[in-house]
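What you see is the complex with one protein chain gone and the rest in place.
Chain IDs A, B and C follow the sequence of writing; residue 1 opens each chain.
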Amino acid sequence: MDFKLNEEQTAWQMKARKFAAEVLRPRSLERDRITDAFGTWDWDIIKAGSKLGFRTSCVPKKFGGHEIDFVTQAVVMAELAKADSAMSKAFSQCWKWSHLISQACTPEQQERYLKPFMSDDTYVLGMGSTEHIGGSDNRLPPENIKSGMRLSGVQDGDYWILNGEKAFIANGSVGKLFFLNVRTDPNVMMRDGVTTFVIEKDKTPGFSIGKVFNKSGWRFYQNAELVCTNARVHKSNILGEVNGAMKRSVGDNSGDMFGDLELAANALGFCDDAVETAIKLAKTRTQGGKLLKEQQNIQLKINKMAMLTEALRSYVLRTAWEHDQKIKGTNAGLVMNYSTFVGQEVTELYLDVCDQPGVELDEHADKLVRDSFIWSHLAGDTVQQIRVAQKMLK
Amino acid sequence: MDFKLNEEQTAWQMKARKFAAEVLRPRSLERDRITDAFGTWDWDIIKAGSKLGFRTSCVPKKFGGHEIDFVTQAVVMAELAKADSAMSKAFSQCWKWSHLISQACTPEQQERYLKPFMSDDTYVLGMGSTEHIGGSDNRLPPENIKSGMRLSGVQDGDYWILNGEKAFIANGSVGKLFFLNVRTDPNVMMRDGVTTFVIEKDKTPGFSIGKVFNKSGWRFYQNAELVCTNARVHKSNILGEVNGAMKRSVGDNSGDMFGDLELAANALGFCDDAVETAIKLAKTRTQGGKLLKEQQNIQLKINKMAMLTEALRSYVLRTAWEHDQKIKGTNAGLVMNYSTFVGQEVTELYLDVCDQPGVELDEHADKLVRDSFIWSHLAGDTVQQIRVAQKMLK
Amino acid sequence: MYNLQLSAEQVEIRDTVRDFVTKELKPVAIKSARMEALDHTPLWAQIDQASQMGLRTLRLAEELGGSGADALTAAIVSEELAVGDPDAAAILAETSAVARVLFGKAMSKAQRDKYLPAFISDDRYHLAHAAAAPANELGINYHRASAAPTATVTAKASGGDFIINGTAAAVANAPLAKLIAVEAQVDGAKGISTFIVPAGTKGMSVKELPLGRYMGSMGEVTFKDCRIPADQLLGKGGEGVMLNGSTLSLQAINLGIGRAAYETAVDYAKIRVQGAKNIIEHQPIGTKLAESAIRLEVARNTIWKAAWLSDHPEALTDDMSSGLPIEAVSQVFVAEHIHRATKDCAECFGAMGVMRDMPLWKYIRDARMCLHSGAGVSDAKLVIAEAISGFRREGA
Partner (left out) sequence: MYNLQLSAEQVEIRDTVRDFVTKELKPVAIKSARMEALDHTPLWAQIDQASQMGLRTLRLAEELGGSGADALTAAIVSEELAVGDPDAAAILAETSAVARVLFGKAMSKAQRDKYLPAFISDDRYHLAHAAAAPANELGINYHRASAAPTATVTAKASGGDFIINGTAAAVANAPLAKLIAVEAQVDGAKGISTFIVPAGTKGMSVKELPLGRYMGSMGEVTFKDCRIPADQLLGKGGEGVMLNGSTLSLQAINLGIGRAAYETAVDYAKIRVQGAKNIIEHQPIGTKLAESAIRLEVARNTIWKAAWLSDHPEALTDDMSSGLPIEAVSQVFVAEHIHRATKDCAECFGAMGVMRDMPLWKYIRDARMCLHSGAGVSDAKLVIAEAISGFRREGA
């Protein structure tokens, strides 16, 4: 047993903490307030983070990246998310798919995709799987041929012609490279008929960005529609086998091992923010001339916030370590489910501590509550819970 | 970061697992059913565990003990509690006070108390602090001279004369050596007027055992009244300074560093029991000819049980490691609070999974629910929560 | 017109019962020795006294010698009795509910003439109803047709008599009932028939089920070539007489259990001193008690609504219950919230909250029993969900 970070991990943590405090936090509420869904994005933030290595930190060293381990990834995510959860996710979304490139692409593809990614501070990655209809079927595929994604791919010589739409795609409006899961055989169950294509946005005729979704929380982070209208993709852009997308088992749960852990680590970050800010408030704000911290009900709320957050921290770091050890299991899924529960409970308690009579709604607490609610649809809904439970009950 | 147990820790874990499965589990429900409060105790279990080292495992090596570290302690407690939470506590209660002996007694006292403890398999330890009136005041002393314990001690030459009663004292009916917190100065605040005496039961005239409390759960584990009627104790049995009991700061929260962690580790054990048994049930019991595990609501319950239990495991082990590193903080208190919430939620869900229509109440699940409720009064009540919160808000 | 005021009669019976409970029932029921030994022997002296107050025959029609009380009044009475002793409350509620339908609707005049006088005049005359096992598999059958109830008891015509065989697994009041109505599948007939079998009939035996799992008294009833004359068949047979089946009395009893815990906790919190203040003056205890008070208050409203609707099925318009199965709504709400309330109330007591010679642990245990009684709240929620979706079970 050892719960200490090593020197390299600590160095990354400190770098992230500094960047978060100096660059992310000062812009967090300001970006959140912007009404236009696309307008919340800020390339300056991405560029600044990219120069510090936060965009490319998961790329293997041989391609010029930093190849940080999972514990470091978790720690950095949490630090960035402590300043702004959605900004943190904008970076870690690139990690997810650079993981996938280094684990599932051929050397030729790696060369082709990683080179521009490494050299361009605004080169952002995404993955298109979800569609408007039947989103959960992709995560928990039923025994039904009609279920699952419909964006279709038909071979045409050395090319494939794609038609259809993806929805809610992370980094959709800003990404330059997308993995796209495409139904290449509609006559079999989804698990046997999906192929992953790599779409270079600027080099793919017929591929375009649709609507940008206007979320109630996580506003900095972009989700958009990806539209294929006879989009033409060369077969050299296929990842792995044709019809093999759902059989790929790089990691444990998502397309890569980082997926589930990422959300849990992110939640840990904003929980830390909530706990620290609430303690500060309780120690400085008064009611009737006395500090809030003197009230036992306030003490109980702080206790619960800290208790849940520290349990989450313990679980996140343990899971990250298990990832680094290549231990497979259900912890990544469970800690993700858990982070939903903890993130919402802690931020709602924070709002409650702020919620003194006669005091205006706290904008920061309200943002954290809105951000945390996104987890209900990513990490903690019943489909995600069932997916993990079914593994345990096999 | 390293979440692995080392070889010695694993060896203790395996030894505990075997003992728990072979000796504790087969007698767990049988002891629980006994109506008489004192009749639940079984010296054979204590003797068998003692021979394997579970009674004396925390005694320093120089006194013939095993001096296992906190991580090992947590792991062993959990293994024993997985078979029977109250039996586990009967052993770990001895650890608590052998910790105190080795940390706070003079070498002469250590020699005098540890010798009989080491050589007698039925030598069990206890600590008397709580009284019928104002129990919580001992944990959260108010600024009021009248508050706090009343069992009084008056000096009489080389002896002290003690009068009064302690209540709910763990191992009270079976212990041979007790630490007793005594109000030796009633004219000052409790924190300045309490002295700890070491009472050797057989050598202390005027000291006797009162009523044995009949608990609804944790039935194996004994709680009793300790009665002093002009009990005469030599001053060489004073632990530390006269009037210094409440100033002693050996560990973080309780009289020793193990206190809070102990309860969390114990809860982890019975949560493991609940999760494993529930999964087994779901995979074998049918409803309408189909396995329970096919029902999504059952899957959700299993998910929640496992999620909370794994979060607790992560937090317990981290805290144990922090203890070994002598890192002070609020985690021991928080993880204890947390174990109350988790232990009750997990066991109630287990009862719920068992609770199929037409099936009798599951005796095992019911026992776990009753055992877990004890935490409300030990580990998770608002006084314990406030105690931790006040540290964070200092 | 919407009106929440009870009638003078309802207030009177409530106050009378409350007084009886405070003075006679509760002091005996929560005796330390009794609780410590898990002793559930019926408190006969007090149950007899309650019978003399008319509580055994509460729901029986007035013209048959009962009080003709409606479901709302019965719920009020059950709550009050359960504050003192849930077992006594359960025994009386079961007899009273079965009597209402058995004597009031199910029996022929000849049957009534034969059994009613003894029932009226004997304070120890209790009733039981051994129902055909319900198809308790809603979980797996959610949104699918489920199997019809299966009769574990069968009957066969034999020379003008019936021969009954089989076992009814868990029958409330069976160990103490003087008359048991049993549902059986008659050989060759459609539907379920109900027979009345006096205690002591040759071939019928009752095994008392272990204490602590049920409220009141529960038994397994076994028939072994039990021969009964044809005139002990209710109606024409094959009709499946609905003798009780309501969970409302259990809900009201559950509420009474919660109230007992709450009242004890409030009394204690007003006198127990901690940190030089009464503990109710500490925010966390005050908050816990307030939350418990809310649970009780809202649970009572819900039970009363369900009871009133069962008394006034004509009012089941969409404005009253949004089309929901209101009894299931009430069951879930009451079971979950009273369980929580008893736990919170016990916490106010520190270690005394888990001692067997103190009542708190028993309140929790009883509330837990209610939470896990019958098919449990998970199934009740699925019943509600099917109603919401408009799913109709075939045959239901």
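As a working rule, a residue touches a chain if its C-beta (ideal position, glycine included) is under 8 Å from a C-beta of that chain, and two chains touch if they have at least 3 such contacts.
What you are looking at is a predicted structure, and each value in this text was computed from that prediction instead of being measured.
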Visible chains that the absent chain touches, using the contact criterion stated earlier: A, B, C
Missing-chain contacts mapped onto chain A: 35, 37, 130, 134-137, 140, 142-144, 146-147, 167-168, 213-217, 223, 287-290, 292, 294-295, 297-298, 351-352, 355-358, 360-361, 366, 369-370, 373-374, 376-377, 381-383, 386
Missing-partner contacts on chain C, residue numbers: 1-7, 10-11, 14, 72, 139, 142-143, 266, 269-270, 277-278, 280-281, 283, 286-287, 289-291, 293-294, 296-298, 301-302, 304-305, 308-309, 312, 315, 319-322, 324, 326, 329, 332-333, 378, 381-382, 384-386, 388-391
Residues from chain B at the interface with the omitted partner, ascending: 295-297, 300
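By definition in this document, only the chains that are shown with their structure count from here on.
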Centroid spacing, where centroids are CA-atom means, of chain A and chain C in whole angstrom: 52
Where chain B touches two or more other chains at once, by residue number: 382, 386
Junction residues of chain C - those touching two or more other chains: 282, 284
